[in-house]
Structure formats: structure tokens, C-alpha cells
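Missing here is one protein chain; the remaining ones are kept as they sit in the complex.
So, subunit A:
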Amino acid sequence: MAPPAQTHRSPSPSQPSGKGEVSDLKMQLRQLAGSRAPGTDDAKRELFKKVISCMTIGIDVSSVFSEMVMCSATSDIVLKKMCYLYVGNYAKHNPDLALLTINFLQRDCKDEDPMIRGLALRSLCSLRVTNLVEYLVDPLGAGLKDSNSYVRTVAAMGVLKLYHISESTCMDADFPATLKHLMLNDREAQVVANCLCALQEIWGLEATKSEEASTERESLLSKPLIYYLLNRFKEFSEWAQCAILDLVSKYVPSDSNEIFDMMNLLEDRLQHANGAVVLATIKLFLQLTLSMADIHQQVYERIKAPLLTLVSSGGPEQSYAVLSHLHLLVMRAPYIFSADYKHFYCQYNEPFYVKKLKLEMLTAVANESNTYEIVTELCEYAANVDIPMARESIRAVGKIALQQYDVNAIVDRLLQFLEMEKDHVTAETLVLVKDLLRKYPQWSHDCIAVVGNISSKNVQEPKAKAALIWMLGEYAQDMQDAPYILESLIENWEEEHSAEVRLHLLTAVVKCFFRRPPETQKALGAALAAGVNDFHQDVHDRALLYYRLLQYNVSIAERVVNPPKQAVSVFADTQSNEIKDRIFDEFNSLSVVYQKPSYMFTDKEHRGPFAFSEEIGNLSLGEESTDNVAPAQRIEANDKDLLLSTSDKEESKGSIHNSSAYSAPGYDGSLAALSQTDLVSLDYKPTPNVPSATFAIDDLLGLGLPAAASPPAPPPVLKLNTKAALEPNAFQQKWRQLPISLSQETSISPEGVATLISPQTLIHHMQGHSIHCIASGGQAPNFKFFFYAQKAEEPSTYLVECVVNSSSCKVQLKVKADDQSTSQAFSELFQSALSKFGFS
């Protein structure tokens, strides 16, 4: 599609270029600066336009800065605006010259025309020059109190700009407090919205530094504020509504009445023509109902039609953004969408990225009742002239086959693909047939009959070739010609460029040898000789391994190379459930489009006001109602219940890529990994009578050994690492992953309560006992802490949620641990440390 690169750009007539022009402009500006002749403004406008035009296309016109400023003494608002634009662009890199503009900007901030006041204030705040911030404070203060709402909206944003230039100046002038006041009282909705945005950003960033700011940040999620915003909801512009909906989706309502009130109030937002409003509303509805499985499901039903309408109205770009979200929902709850599969049929003129999403959705929603039609449709695409599309479609058919119960008809379809005699179709299909056989070995008879007819000369793609060779080796006894086909392939060893194919060839020929030794012996000899001399390390090593094994004992070699296999029941998923949940939590954001959680593509400082330890923030909110302990977890559990039936299916999503990596690893140059996976997983399966292996896997999964398996040894004295360190992200991740190993209620001494004036005191105390705090919050009498600690000798971590009620002296502990067998010991250690609080 992409035409050849156009390195040469012909300058269009309206785009001046070159240095001469800039000095020319400078001269002309100078001439006009002092002139009061009629028509001067028109002449200035033309010149200013030229300057801005240069600026746009990237020519540096900063050298005319002083002339521009001189010319800006005018009452012409169009000129003023151009001048402001220019100044805003260059001030940052010319701080000295920027000083020149302060005077006239400050004067304009006091103009009688509110438009001029607003414009000047905006420009003043946009200079981005650190040593000029002192000039901003007064005009900003005045702007926030201005009688005109336009000026106030500009001023609210101005405070945020000031914060980004100089945090201390902004905080010292106590602007956030003023913003808060405005937010709660201003008549003009846009002023309120701007204050909200500014405060979210400022407190979000400050929260990492001060306790106070983090309390303020949480106050944005307080019930009165949320209700205040919702009551005025209709006054806000659609964009501000999005921001408010986003905020509300982080609020944790105290009971279901609250939830229903909100949903009833916002129900009509689902009919909005602006997709952003609809998605923000959907996010809120999904979040609100997480803990109510049946309502949650109703929400899915309710949002289906609006989402489908958004997908088909509007531009292709917006449609794609909505479709990505629909895709996420379909993947989570395919059964809800299974009757709507026709909406996911591809249109011939859609871009590939849309078709790909749709194919995945079709794959996900396939069930007993619609599979036939879906597969029929997919087969149409497979015959498509668009090759990438044809490939994806075949893969989709394969995925459906791997997740379906009635494979019968699908296998026939796949085998028909092989008869189409299109190389790319044959290649994709071979890979799929191989995966199918690994899951449904009972189909081998039908498949092998067709596969046997394929001439290996027509298969060129390494993955497909490897698959074919695997089948030749695996089903050597059923394929008449297997030894001879392998032999001819080995004869062309030198021409085979793919190491992956050569590896498979070695294995296949050895397997074939075990079954039909007389016919294969010659080929085996040739293959081992070629393999041992291969320049590729893995091929060489494998050939040598086989050679020595065979030399040592043929029957042992057979047990190693070709043990009896169990059919694969579920192919591993490419994405963990945890990541998927994470993406779901970040609904209505780029995470959904990229299919990655935000921490994978944004740097910390840009994660947005609430993203930092968001979950912990959410958890600590629950403390206001004491019965609402760790709502997020309960929610998660419920959500899983609802979607339980889907998780099995999800497991097999992406199995194709995965499985091909499994049995025929993509050659990517990482030699060690390559040979290892292949050998271990394809040819050598750990069986239950190899206990060490099983245990190792359990350990890897973090399950630990069941206590019954090994009688508990007397717990050793637990020592903690004094310099333990854990990233907030890692903490969150662990907190999500690990089960609660211990939940206890204990108490805190009255002396301790007395010392607990602020959370800080306890944090310091625990630190003295090598137990570190990662987040804390709350006000008397309820405090909540998240602590962590690490074992001294090994990197094994303990996580603690600790809720202290200072009026009842009660403490609730929840301990999670990497090594659960020691969590009791740790808990005792923790409690003994806690009991000393207030006495030291």
C-alpha cells in the first residue's frame, strides 16, 4: 500500500522557507512597530501570519521575538492572539526575552474586556519559564475571583500550568484550596470541571509526597463531592461528563440503593451519540455492579445494543475504539454475545486490524448452536484473495476446532482447505492439523489420509514444513511413504535453511526408525551424519544426543524420544487472567486497545492522577464502612463466578501461537531456550513417577508444598531482612496473586493508641522491626496500613493488611506470604512488634 518514500518535499507557495525570509520578516516587523498609519494593523496581520506559518512548519523564528513583542502594542484582538501564540511557543527557550512580554500580558490581564483578560492570563501561564512564576501569582489569584466565567475557566487551568512550572509556588499560594472552593461553588459548570481536572492532577502528583495531599486526593472520591457532581451532571459539557464519570467509577458506594440511584440517573447516557460518554458510562456501570453478579450480567445485556450502534455509526476510527472494548467484553463473557455473532462478520472493505478483532470475537462466541454458520463464514474468508485475512481465518477455524465439542464437521472443513491448493492455505492448515492431532489423536486416521497426499515440495513455509514433518514422524506407521518422504527431505538437508525444520527432521526420522527400522535405517544414518556436521549448534547437539542414545540402548532411546503421549487437553493461554483483569479494570483506556495493562506502556510519572497504587487507594476507601472489608477481593471473586463458564474457553485463546511455540518453537536465535523447550515438552513428558519434576513445577507456580506431603518441621526462627525493598507495583501484583494465608484479630495497647496520632508514628515503629509500610491512610479512629517484609536469607515476601481501630483498640490483620508455611511465625513476629508500639 505504501508508496515509495518521498524524501523530497516541494515547498508549497504558502510555506516560506529559508533564513533570508526570517531576516526579511524581522526588517518589516521593525518598520511597522512604531507606525500608527492607517492600515498598519492589516499589514501587521499579514506579517504575523507569515511568522506563525514559519513556526508551524518548524522554521525557527525565535530571532524576531523582540520585534513581535514591539508590534504587539495594539488593540487588534486578532493580532494579540497571534502574538500570544508566538510568545507561548518560544518563551520557554528564550527566558530573557519572555520577560519583555510580562509587562503587556500583565496589563492585558486587567483589561476591561473579559476576553482579553482571559487570553492574556492563558498566555501568561503558558510561558513555561521558571523564573517568571512570581509574576503569575497575582494575576492568577485575581483570575480565580474574576466576575467573568471565561476568565475563571482559564484561571483554573492556569493554576495547573503553574503547578507544572513550579510546584512550590503553586502550593505556597494555596491555590489548590481556592480551586476546591471554586469547584464546590461556581455557577459555571466548565469552571467546576476545570477545577476538578486540575485538582485530580495536582493532588495525584502531590499524594506521593505528603500525607495531606493523599487525603485530599481521596476526598475527591468522597460521597458529598460525588453527589454534588452527579446532581449537576446535566450542566456539564459532554467532555466534562466523561471526566466525572471516570471519577465516579472509582467511588465505592456503600449500598445497593446508591448503586441503583446512580445507574438510573445515568441510564440515558447510554444513548448518547458521543462514544466517549457511552464508554465512560459503561465503565461506571460495570464497576458498580461487580459485586452483584446478576445485575452485572444485566448490564452486559443492556450495553450490547448501544455498543453495536456505536460500532456502526461514526467514523472508522471511533468505531475501532469501540470495537476494541466490545472485543474485551466478548472475550470475558462470550456466551452473552453468542446470538449476535453476525455482527462480527467481516466486511470486505474493513481494514485488517478491524477484521482481526472480529475474527477473535467470532472465535470466542462460537458455541454448539452457531458454530456451523460461523465456520461456514470463516471458510469464505479463507478463500479470500487477501492473504493475511485468509491466514487469520484459517487460524480462527482451527481455534474453534480446538475449543469445540463437535469437531467432526470442522475437521472436514480444514481438510477441504488442503484441497484448495493455495500454498498459504495449505501451510496454515498443516500447522492447525498438527495442533488438532495433539488434542484429538482419534482423528489421526482421517487427517493422515489427506495429509499423506500433500507433496512436501509444495510446502515451503518453515512452520508448515515442521508440522508436516512432525506428522510424518508421529504417524509413520500409518503413512505408507513416510520413510521415503523423510529420506528425500534429508537428501536436501543442505538446502533446508530453517534450523527449526532440521530439528524436526531429526526427531521425526528417529521416531520413524523405531516403528519401521529396516526402511528408515538408511535415512537415519544420513540424518545423523548431516546433523552432527550441522553448523547450527542446536541441530548439532540434538543429532549427537540421538546418536549416543541410540548407541547406548535403542529401547531407552525410544522411551526418551518417543514416549507414549497424553492428548493435550487445554493449550496454555498467552495472557494470564491477572493481566486480563487488569485490563478490564482499565476499561475505557488505551489498555483495551493495546491489550496490555497500562504499566506496560506508560512510564510512572504519566500514569495519571489516580493510577498510582490505585488498588490500595480503593481498598482503603472501604474502611469507612467496617463491614466492607477488602471489597475489591470479594468483587473479584464474584466476577469470576459470573464468568466462570468462560474461563475455560479463554484458556484456549491464543493457543495456536502458543502451541506452535510448544512443539515447534519459533526459531529466534535464543538457542538454549529453543532446544530445551522442544526436547522437554515435545519428546519428554515428565510423568507422575518423577516426583522431583512435579514438585519443581508446583514450586514454580508458587503453590508451595501441601502441608500433608511433608510433616511440618518445627518452625525455624524467622529473621527478617532489615533492608527489604518492594516496588508498589510489585506489591499490588503480589497482593492480587496471593491468597490470604492468615486472617487474625488482635489488639493494640492503649499506649499504642495514644502514640497513634498519625499513621506515620506506627510506620516508624514497625520499620524498627524490619516491617515496612507501602501505603497507609485513614483518619481517627480508622487507620489502614499495608506492610511488607522479607525473609533475611531468601527473597520470600510477607504482605500484611492491617486495619487499626483506635477507639476500640482492635486490629485486624490479613497476612499473605510467598511461603505460607511460615506465615504463622511471621504473624507472631508482627504482633509482638505491634505490642511494643507505644512503649518505646
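The working rule: a residue touches a chain if its C-beta (ideal position, glycine included) is under 8 Å from a C-beta of that chain, and two chains touch if they have at least 3 such contacts; residues count from 1.
Basically, contacts and distances are computed from a predicted model.
**Q** Leaving aside the chains you can see, what is the UniProt protein name of the one that's missing? Options: "MHD domain-containing protein", "Nuclear cap-binding protein subunit 2", "Rab proteins geranylgeranyltransferase component A" or "Proteasome assembly chaperone 4".
**A** Matching "MHD domain-containing protein", "Nuclear cap-binding protein subunit 2", "Rab proteins geranylgeranyltransferase component A" or "Proteasome assembly chaperone 4" to the record, the invisible chain is "MHD domain-containing protein".
**Q** Give the residue, chosen from A:38, A:315 or A:739, that touches the chain omitted from the document.
**A** A:315
**Q** Among A:257, A:347, A:455 or A:551, exactly one should touch the missing chain; which is it?
**A** Only one of A:257, A:347, A:455 or A:551 touches the chain omitted from view, namely A:347.
**Q** Given that one chain is not shown, which residue among A:31, A:89, A:498 or A:796 touches it?
**A** Of all options in A:31, A:89, A:498 or A:796, contact with the hidden chain holds for A:89.
**Q** Thinking of the whole complex, not just what is shown, which of A:166, A:598, A:741 or A:790 touches the missing chain?
**A** Checking each option in A:166, A:598, A:741 or A:790, the one touching the absent chain turns out to be A:598.
**Q** Since one chain has been left out of the picture, which residues of subunit A touch it in the full complex?
**A** Counting over the whole complex, subunit A touches the hidden chain at residues 1-2, 5-6, 9, 12, 14-15, 48-49, 52-53, 56-58, 77-78, 81-82, 85, 89, 92, 115, 122, 126, 128, 153-154, 157, 160-161, 164, 190, 194, 197, 237-239, 242-243, 246, 268, 271-276, 278-280, 301, 305-306, 308-310, 312-318, 320-322, 324-325, 339-340, 342-343, 345, 347-353, 356, 377, 380, 383, 385, 388, 391-392, 420-421, 586, 588-594, 598, 601-603, 606-608, 611.
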